[in-house]
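Only one protein chain is missing; all other protein chains are in place.
On to chain A.
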Amino acid sequence: MAPPPEPRRPYKRPAISDQQRRRELALQAQSARRADAQARARALASSLLTTPTPPAATHRHEEEHEEEEEQEHTVADVAASASKLRGSEARRWFARQIMLPEWMVDAPPHLASDWHVFARPSGKRCLVVSSNGITISRVRNGSILHRFPSALPNGSKRDISGPASSYSILDCIFHEPDQTYYIIDMICWRGYSLYDCTAEFRFFWVNSKLTETSAGDPPSANHRYRFSAVPIYECTLEGLQAAYSGGTPYVKDGLLFYNKHAHYQAGITPLTLVWKDETCSQYVIDTDGKGEVPNEQHLVLELQEDGKLVTSDDPPVVFGSLDNEFIQKSNLRTGNLLRFAVRDESVRLVDGKMQTGELQFVGKPNRARAFADSHSKALFQYAARHAPLRIDDLIASIQSNNMELESTDVEMQD
């Protein structure tokens, strides 16, 4: 008779071999990537992107707009490093994570088919990270705006679900008057990276995920600030009209345009654009340190070692230079941000690039400021003072695109 199996148990050995572990890890990775691929394939049509927005108070808030450069990051970096960082290290790191729009100086082609538009809430742009039972928001220069409990995933001690360390990272604007975080983009949700997803998909995700939590509820003890999605439109004539003149619960500060196919990318990108006029923003033309519109256009530039004055673009654009004598006399150092005035008549536009003649040193800007102006901002500001890009120009651009499409159709039927 066959003897029963020998009850030999593993002795002083781990229960599973490393090879089995490698196999299992590979399988897990494969199924996670399959899920990713599927989720991307399911990125939804834009008609689904608008959701009703909760009501809120109206007011305004002062804000500066800057932009700066950085390389790409994956969520692995973000998830791993986000909360481990402390102090100044954290500030520098966060400062490099936000995706920054170029200023729109020309309407891009195919606005209607390839772009989303929404009214930008006025307020402080910040990254909101919830994990390990706490929510932290950091403004663009990396310093902490609020540290608070929220109903975001793992955003308060009461709400821990799944691994406490799984992060959610939202790109928000904090709107002071109604004390609400308006979500303008989503980078990571419950540890699931949205970096490599298209804007179209990310917007869909914002709406479907927000309703999954009670983060949209009014504030309570475990949820200090309300989160709200902004209404996002296809950039058709109707969509643009709705974003431009439709009512919003928040004070508008210009319009943001997102290319539907663009991934989230840290730093300045031409695939998101900001545009303003007096109707939809209080702050079309830059103010000086006292909050007044100066007579001449101001530029904030960074001083380089060789005395050159550059923008925050990557690569930087040189707008002029300072001589050593002046640098020493004024006690300036490499990396300092300096404010200059530009006389209009000294500006020339060559191949879409702005060139300035004489720069007049005005002083150092507000210390909270972390970055120089970008080239597109300088250009937009110049245009705003002379021949601004108007809403009618945007409408005309959409209309001409429509006509192009129609005419192609006709040709194809021939």
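Everything below uses one rule, namely that a residue touches a chain if its C-beta (ideal position, glycine included) is under 8 Å from a C-beta of that chain, and two chains touch if they have at least 3 such contacts; residues count from 1.
Note that in this section contacts and distances are computed from a predicted model.
Visitor: Have a look at "Importin N-terminal domain-containing protein", "Tax1-binding protein 3", "Aldehyde dehydrogenase" or "Calcineurin-like EF-hand protein 2" and point out the UniProt protein name belonging to the hidden chain.
Guide: Per the UniProt record, that chain is "Importin N-terminal domain-containing protein".
Visitor: Given the contact definition stated above, which residue among A:Gln30, A:Thr279 or A:Ser330 touches the chain not shown here?
Guide: Touches the omitted chain: A:Gln30.
Visitor: In the complete complex, which positions of chain A touch the hidden chain?
Guide: Chain A touches the missing chain through residues 1-4, 6-9, 11-12, 14, 17-19, 22-23, 25-27, 29-30, 33-34, 37-38, 41-42, 44-45, 47-48, 71-74, 76-77, 80-81, 84-85, 161-162, 165, 190, 208, 211-212.
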